[in-house]
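A single protein chain has been omitted; all remaining protein chains appear in their positions.
Chain naming follows the written order as A, B and C, and within any one chain the residues start at number 1.
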Amino acid sequence: MIGLDHYLVLAAALFCIGFVGAVVKRNAIAVLMGVELMLNAVNLNLVAFDRFGVHVVPLGQSFAVFIIAVAAAEVAVALAIILTLYRRRSNTRVDDLDMLKW
Amino acid sequence: MVESAIGLVLAPLASFILISFVTRRAAILSAVISIAAAGISFALSLSLLVGVLSAPAGAGLAAGAHASIQWLSIPSIGRFRGLEIAMGVLVDPLSATMSVIVSLVAFLVTIYSLGYMKGDPGFSRYFSYLSLFAFSMLGLVIADNYFQTFVFWELVGLCSYLLIGFWYAKPSASDAARKAFVTNRWADFAFMVGVILLFIFFGTFDFGQLSSAIAGARGSAMLALVAALVFVGPLGKSAQFPFHVWLPDAMEGPTPVSALIHAATMVAAGVYLIARGFALFQSVPGVMETMAYLGGFTALFAASIALVQKDIKRILAYSTLSQLGYMFMALGVGSMSAGMFHLTTHAFFKALLFLGAGSVIHATEEQDIFKMGGLGKKMKITAWTFVIGALALSGIFPLAGFWSKDEILFASLSSGHIGLYVLGIAVAFMTAFYMFRLIFTAFGGTAFGGTASGGEPTEHAHVHESGPAMTIPLIVLAVLSVFAGLIGSPWFQSAFGFSFGSFIFFGRPEASHLDMTTASISTVVALSGIFLAWLVYGKKLLKAERIAAALGPLYRLLDHKFYIDEIYAWVFAKIMLGLGIVFDWIDHYIVDGLFDGLGGATRALGRKLRLTQSGRLQGYALVIFAAVAIAVVFISTDLLGGFLK
Amino acid sequence: MSSADFLALSPLVLAAGGSIIVLLVSAFAGKRPAPSFAAALVVLALALAAIGLAWSEAPRAVGSLVKIDGFTLFAQALIFATAFLVALASYRYMAPRSGEESGGDSGGEYYFLLLLASLGASILAAATSFVTLFLGLELLSVSLFSLIAFRREKTIGAQAGFMYLILAGASSAFLLFGMALAFMATGSLKTADLAAALVSGTPDILVLASLGLMTVGIGFKLAAVPFHLWTPEVYDAAPTPVTAFIATVSKGAMAVFLVRFFAPSGLASAGAYPWIFAAVAALSMFAGNLLALRERRIKRILAYSSIAHIGYILIAIIAGPGRAAPTVAFYLVAYFAASLGAFAAISALSQGDAEHDGLDSYRGLASRRPGLAAGLALAMLSLAGLPLTAGFMGKFLIFAAGEGAFLWVLAVLLAVNSTISIYYYLRVVSIMYSPAPEAETAAGEAFGEAAGATSGTPRPRSARAFGPAAAVVIVAAVVVIALGIFPGPLIDLIRSLTSGY
Partner (left out) sequence: MSDLSSLAIYLAFVLIIVVALMVVTHLLGERHKARGTGIPYESGMLPTGSARLRFPVDFYLVAMFFVIFDVAAVFLFAWAVAARESGWAGYAAILVFMIESAAGLAYIWKKGAFDWGARRKREHLRKHGYSS
């Protein structure tokens, strides 16, 4: 029987994979995907708590829906910014974001 | 009485506003307004003094008037302690006397500036600052609580900043201004902490309420802490030993400013504040002892530096430090009367000396005394008034300085501080020596006294006496320097039934006296100082160079002012900026370094981690992660029993 | 939703609806940003006016999502007013950049995004639930990503926007993870339930872990050490008015939320948690001030100084119920006014193409633009906490709130830090008031006598005399002075509004 623990471990693993992805990857889109993975790990957590908790109202699920929507907005803005950068620099590697160094 | 007190503060403020916004293009009008405002303040302060004097004799600090309004009131709710801050005026002998000194010197200096600043492009701006300063200083003097005092305290600091850096095109001037401000802020930081602690312990800022509250708390450790912290504020403003570095540099400002702010009034504000809060300091013997010895030390320290200075204003600046040290010493040995008396007389003769120096600088455009010489013949009024000021400063009978210095020496002796007494005598000797070194070099002899020359002789051909706007204040101050001391003399006591000591005092009125032993010792010492200066610089029987060479390292030490500036610069550069570098380093390199470190560890395996190449963005993310880990672990210690509980 | 609910939410509703209108205006009303600008100002003014309507219903909890009370309304009014001033300061700054470079866009979206960001901040300031906290936060963040990257002709802005986006995304993921854990521990998404769990006996490890994780999201928005690393770069790269917005509204809203979160329970009794805040406060103060000492660019100086100011505000927040709310409210007003004044002055100087950022370009400013120099100097002095400025009263109130042994150390550190900060604030001032290296002749006097000297040399277009940004500088200066001399009325107002805290 799959219980809460399984979901939690999965969510934690997802969160970590996402974080490592965000930290390790060189491609801006991959970094973005890492961040999105972290958010989805949270969604998994919320839904699992909702399912295994004793709540009458599916609070966790509805919260997850909001998170998904916000994540989509974030991705849209991120892609727009990446596109702007891409047009100018013709690649999307994060380590080229070095103009901010001084 | 309260109305006059408010009026005397507001007149310069009105002048400041008027000059800044209306008459800033009309230079002469600005000066007239400023002078008029200072005159009004002076007249009103005289009326205050008369009012206080007409109170029954022996009323002491109780004579006068007190009025205040609630400025800020936050009632307490729950754990939030209420905050009641009043703004008020306190008129008593102390504040009345001080306001007379301040407004009188301000009045004279404003008139003097008319001549001194003539033709300066910032003429109006100068007078507006001067009025702003008069407002702030008078506001400080009549404040009835620590909070208001602090506000005006900072404001005079700001004026001092503005005026030292008045010729801001000169880098040394703006550097000096910043140095003065920042040094004072360090002292004010302790002062502020002290004041707020005071409020938290006693629930009020009011001087009157505090002095009765403090009486009930004598001997407690927190009172000692508060007194020590508050004491640091005056140390900064009066430029006592660890904070003295800003005052000599402050001479970059126009000379009348040095006379008003950095000799007569603002630097004396520290002494005034100690007198104001004497109840607080007096209840902590440790602070009083520190005050006495620190003052004595500064007096000796500064006087010794003054011995070798060449710049006329710097000599006077170190002399001011030294005299302020005297005042601290007087207060420290418990004689508020002597301290305030010396403040009064010093205000007159030191303002005179500075204005005299200004007159010389104005005429010769030179500050090095060894490039002057023979000025006595060309500038008779300046020279004679300068000599009077120097005699008064040296404490020659019966000039002002004699009486007040004698009070201080007597007070230190009678309170059992033999060491301080000896120190005071030594300082008196040095004072007489460096003042007459100055006079014999600059005013005596022929043009270019002969020791060090540099300019062409023709340069001084045009030197002539300054105009009446400058000489009249000199004469007035010279008269005051001669006679002001008499109000503390036994003769005055017997003639009018009261004297300085029975007018301003703490605890018990202090009788005026003329102790023949101390008086004659100090006079002899001062005269011998003058004599030595005459031998070296007047007659040139002893060669100054040879003395300097003989003293070698000591001379160098004095010439470099004991290297205090260098030490502070080192501390700032090494410690403050060093810490900045450390934080900078953490921000820039720990992040990269994390990766380099990881990379270094794995390089042995044949390949760098890919994240070594990644940008700083990801480094930042990793720092966030590390912070989370630390936070979670730290919080969780609560569950494991918790080392914090 | 009852009509009372609607009234209580009317500022938010107006801002939300208005932002849609501004968006449409920006697309349909021609090529100039002016219509959008005007529409945004009207919407903000209406939202500000609606605060009065909402006040008639306060305090009122709308569901479990938001609670409209005096403190919230105060914060919202502050946010909208600040956004209004930021919009004013932006107009000329953004104007030359839109139109030519960006392929014909009106650039009006800028004002839409600004509105949206202030809406997010207002929601954040009213949040009583994790859902509204998150939504407000993200509304604010997502708008800021676009605002930071708004100037498409500059890659550096896009880079900073992307960096901010990734870091904000990651930190809000941590925040959300914390919320999920709190949801599990308490079975509710109300912030009050988490706060209650925090003080009830020995807290669950879930509760503590969730707080630890949420600290990241909160700390990131506040830019407190060690979550501050993005600050200098984003401040530097973002358009100056946006920087002003980040420094004020974005941080202030989160500070208000924190105060409200800890108001009922008392952070001081929450085990090790206050220690974390204390450490963060101390680190922020020192890091901010010491890093600013070495900086030579004014926007970065202000970035570091904002880190230090968050440290000061955190002290007030730790002070707990009864003290935190009024102190933070006053400090925010003082800090907002001074920051806005400084950034608006920089914006006013940076019109045209050249960004006025290096300290050296401020040399002799006092003789070229005496008014702006005076405004900037006043802002600096207020940030430094000099008496008779709002900043002094703010610091003083924090100091007075720091009663009690635990906070004393912090209060003293505050005093030490405000002394250190004098160094770099004063450096800016004295550079402005020193003569310009190239124009020795014109540098003579700044004060009246300068009129003849400067009128001879023609001013460049960028130095156009008076614009909306200059008006913002004046407003800020007036507020700074007024609060420094007569803080009483505002404090009374704040106290009556925050009586529930």
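Just a few scattered comments:
Just so we're on the same page, contacts are C-beta pairs under 8 Å (C-beta built on N, C-alpha and C of every residue); 3 or more make two chains touch, one makes a residue touch a chain.
Not measured: the values here are computed from a predicted model.
Only one of A:28, A:44, A:59 or A:75 touches the absent chain when the whole complex is considered: A:75. By the touch definition given at the top, chain A reaches the unshown chain through residues 5, 8-9, 12-13, 15-17, 19-20, 24, 62, 65, 68-69, 72-73, 75-76, 79-80, 83, 87. Residue positions on chain C in contact with the hidden chain: 1, 20, 23-24, 26-28, 30-31, 103-105, 204-206, 209, in rising order.
The working rule: only the chains that are shown with their structure count from here on.
Averaged Cα coordinates give chain B a centre that lies 39 Å from the centre of chain C.
Centroids built from CA atoms put chain B at 62 Å from chain A.
Annotation for chain A: residues 19, 22, 31, 97, 100 touch two or more other chains.
Within chain C, residues 162-163, 166, 170, 174 each touch two or more of the remaining chains. Across the complex, chain C meets chain B through its residues 162-163, 166-167, 170-171, 174, 202-203, 205, 208-209, 211-213, 215-216, 219-220, 226-227, 229-230, 271-273, 275-276, 286-287, 290-291, 293-294, 320-323, 326, 386-388, 392, 396-397, 399-401, 403, 411-412, 415-416, 418-420, 422-423, 426-427, 430, 433-435, 443-445, 447-449, 451, 487-488, 491, 495, 499.
Taken together, the chain A residues at the contact with chain C in this complex read 15, 18-19, 22, 28, 31-32, 35-36, 38-39, 41-42, 45-46, 49, 53-55, 59-60, 62-63, 66-67, 70, 73-74, 77-78, 80-82, 84-85, 88-89, 97, 99-100. Chain contact summary for the complex, chain B toward chain C: residues 24-25, 71-75, 77-81, 83, 121-125, 150-151, 154-155, 158, 165, 168-169, 171, 174, 177-178, 181-182, 185-186, 188-189, 192-193, 196, 199-200, 576-577, 579-584, 587, 591, 616-617, 619-621, 623-624, 626-628, 631-632, 634-639, 642, 644-645.
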